[in-house]
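The structure under discussion is supplied below as structure tokens; questions concerning it will follow.
Note that one protein chain of the assembly has been removed; the remaining protein chains are unaltered in position.
By letter and in written order, the chains are A, B and C; residue numbering begins at 1 in each of them.
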Amino acid sequence: MATSRVWEKLEALDARIIYLILWIVILLPFIYPIGLPVSIGPQALAYAKAIDELPAGSIVVVSFDFSFGGLGELYPIAVATLHHLFTRPVKVVIIAIWVDGPPIADMVLKELKPEQPPYNKKYGVDWIFLGYTPGGETAMAALGKDFWSTLPTDYYYKKSVSEYPIMQGLRSAKDVALLVSFETGTPGADEWVRQWYVPYKVPMIVGCIGVMAPTIAPYLAGGQIKGALPGLRAAAEYELIIGRKGLGVASADVLSTSHIVFVLFVIIGNIAYFMRRRSK
Amino acid sequence: MAWFRRVEIPIAITIIFALIQVIPYFVEMGTAVEAIQDKIVRWSLVVGTGALLVGLASLLLIHVPRVTRRRTYWGYSLVLIIVMFLMAILGLPFPELGLGLTGYWFKFLYDNVLVPLSSSLYGILAFYITSAAYRAFKARSLEAALLLISGTILVLRNAPLGTFLIPQIADLGDWLYNIPNMAINRAIMIGGGLGAMVLGIRVLLGYERGYLRGGE
Amino acid sequence: MSVALFGILLGVFFTLAVYTFLYKENPYSRFAEYVFIGAATGYGIAYDLDWLKGQWVGVWSKTIGDSIAFVLALLLSVLWYFRFSKKYFFLYRIPLAITVGTSIGLALRGVVFAQVLEQVRATAALKVVGVDAWTAFNNFVTMLIVVCTLAYFTFTLKQEAAFWKPVNKFARYAMMIGFGAAYGYTVLTRMAVFIGRVQFLLGIPPNPVEAKMFFPWVALILLGTLLGYDYYKKTKK
Partner (left out) sequence: MDITPLLLQQIFKSGRVSGMVFLLIVAVSAAYFIRRGKAGKIPYLRKVPGLDAIDEAVGRATEMGRPVFCSHGIASIADATYGPQTIAGLAVLGYVAQLCAKYGVRLIVPVRQLVVYPIAREIVENAYRMEGKMDQFRVEDIVYLSGWQFGYSLGYMSLMQREKAGANIMVGGYWAESLQLSEVGYMVGAMQVSGTANIHQIPFFVVATDYTLIGEEIFAAGAYLSKDAAMIGSIVSQDIGKYISIALIIVSFILLLFGNDFIVKMLRW
């Protein structure tokens, strides 16, 4: 009887104790780092390969399709991806389908400073930032057909895109060698595949929050998406591949502690559940 | 009912605008038609911008009466209204006046209010998912057990410590992701795609009116 | 205090104000909630207006015909507002019909390929001969799961034949294993977002380092006032 009470109590543990433990295991590794190695998976390798194999001079469209809620996972992915792109001799056109995209892209660009060494990329020639288009899937279709009239001005200077040399080679999705999209949900991969892959066969890679990972699996297997970074773990792997350690690698230890504690909670919860049932 | 109030009018409009996008996609009609098709897509984007007005208006409809009638939490509602207008006005596209998306104060509010709030609110789910896992993720049945085991493997796979202690967990996790997960998502995707197709067809046939409901 | 520093303090305050909700619903978390809704809506409006201005300057003001079309679109977009009118509700359906029609048309033509035929083709192309045994096994399992899950989601046949039972069981078990992946990745995302916030509070670059300075003090004040108030109420009783 008494033991069953213990299990019952353990099962009905005050949630605030769980919250407190989670706070502690996420704060501690930042103060006392463990530095566990991160093994690299095939998805991150495929993602990096898609960028490495771009021929010189090709145009890459990078779309920020996420809300602030996705910053935790997608910020490190975006920084690492743009770093990788800026170190390669390709032209980078940055856009956003989600309204939160431009200020986030701005944060990323402020951190990287593409005009300065080691990149030395010239704005308007090697890269450009065009800003946001409302309308979701409709906007993707419009961009695919005609960049110039869907995004007539750039984000920073509000000048006509026709004045920039980089835009002379980009009229429609047919001119795009690779689409990179950072996503938290809808509109996202489904819509890009429908509006860019199906009609124009634009190769695409995706950095997405973990929640989305299962739903893009069919596109990865079917070849519509060439590579993906699903979530923070993959971000850490990718940072190691390109040799620029950032927030992804910095989060590796916390990722371990938080996930292991999560699993422990599930195990304890199950033990309590079964013990209570047995002692009844 | 006056003829212009009839529901057939919006249905006809929906059908026409949908057909404009569908037919020239399959049937060769020349570049002139495609140019018009493209223009209509961009035009409909402009029409769509007004939808935000609805968001603004519905917030005002809820919160203005709360303030004027001094209902519970009316002070918070007042804060909401002020912040909303402040943000919208600071972001007006007049850089000459120091306003606009790249303006100093708009960015100030964005960086220091909107970003911390939005991501912290989503971050709260980390706590809920843990407490819910503790309470609810129990192997009550065979199906729940299967979900639990495969889920736990994936959780361990995403933890560097998990792959460090048990290197095989990476391969196992990837297999679960690439085979069963991919296959069921593919089947569900095909089913969902068919559902979306049939929804589109229902619209084209004028049978789908769900989106027009409400009002009277 | 400089404006930039004040901004960081605001960020720390709002982050912690949200998390006080974990203790219980309170004025700090409520304040954070309402500020968020207001700011997010205002922000969306600003972005749409900016985009509209860009469209006008960059595209639609070039010819008279385009200008008329643009003004017409703006007039139509004002009709959204009539959603709140009992009398003129029907007007709101016009812009709705235009946007829904276009987006359904666009989705319809894309869905057939991306979500249906490309996926059927990818499954139909799976081989079990001429490949190694492991690939053959995986291909066969994939094909089996896709077919059984598709069959599970049919509703208009009387499922009387004996084979339906194992097919449905298999599909359900496969789905549970597959959903496990969704579960695992959801945990990753939820944790990652919170980890991002902790990195901000601890001032880990590229976050501003000054946040570290404010974090303990703001946390102390918020928690102190909340716990203190509860303690005070308890002792008063």
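Everything below uses one rule, namely that a residue touches a chain if its C-beta (ideal position, glycine included) is under 8 Å from a C-beta of that chain, and two chains touch if they have at least 3 such contacts.
This structure is a prediction, so every number in the text was calculated from the model and none was measured.
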I'd like to know which visible chains would be in contact with the absent chain if the whole complex were considered.
A, B, C
Of C:Tyr47, C:Phe179 or C:Phe200, the residue that touches the missing chain is C:Phe179
Considering the complete complex, identify which of C:Ser77, C:Ser103, C:Asn138 or C:Asn207 is in touch with the unshown chain.
C:Ser103
Can you work out which residue in B:Leu101, B:Ile129 or B:Leu156 touches the chain that's missing from view?
B:Ile129
Touch list for subunit B against the chain that is not drawn
25-28, 55, 58-59, 62, 121-122, 124-125, 128-129, 131-132, 135-138, 140, 143-144, 147-148, 151, 185, 188, 190-192, 194-199, 201-202, 204-205, 207-208, 210-215
Contacts from subunit C to the absent chain lie at residues 25, 33, 37, 83, 96, 100, 103-104, 107-109, 112-113, 116-117, 120-121, 123-130, 143, 146-147, 150-151, 153-159, 175-176, 179-180, 182-183, 186
Subunit A residues that touch the omitted chain in the full complex:
186, 211-212, 214-215
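Here is the rule we use: only the chains that are shown with their structure count from here on.
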Middle chain, criterion being Cα centroid separation:
C
Expressed in whole Å, how far the mean CA point of subunit A lies from that of subunit C is 14
Subunit A and subunit B, separation of their C-alpha mean positions in angstrom
17
Residue numbers of subunit B (touch at least two other chains):
41-42, 44-45, 48-49, 101, 110-111, 114-115, 118-119, 121-123, 126-127, 129, 133, 148, 152, 155, 158, 177-178, 181-182, 185-186, 189
Per-residue multi-chain contacts in subunit A, two or more chains:
19, 22, 69, 71-72, 102, 133-134, 138, 141, 149, 158, 210, 213-214, 217-218, 221-222, 231-233, 255, 258-259, 262
Subunit A contact footprint on subunit C (complex, rising order)
22-23, 43-44, 47-48, 50-51, 54-55, 57-59, 99, 102-103, 106-107, 110-111, 113-115, 118-119, 121-122, 142, 178, 181-182, 184-189, 191-199, 202, 204, 206
Note which residues of subunit A are touching subunit C in the complex, please.
16, 19, 22, 26-27, 30, 69-73, 75, 79, 99, 102, 107, 111, 131-134, 136-138, 141, 149, 151-153, 158, 160-161, 190-191, 193-195, 197-199, 209-214, 217-218, 221-224, 230-233, 247, 250-251, 254-255, 258-259, 262
Which residues, counting only subunit C, touch subunit B once they are in their complex?
3, 7-8, 10-12, 14-15, 18-19, 21-22, 30-55, 59-60, 69-70, 73-74, 76-81, 83-84, 86, 89-90, 92-102, 104-109, 111-112, 114-116, 119-120, 122-123, 138, 141-142, 145-147, 149-150, 153, 172-188, 190-191, 193-194, 196-197, 200
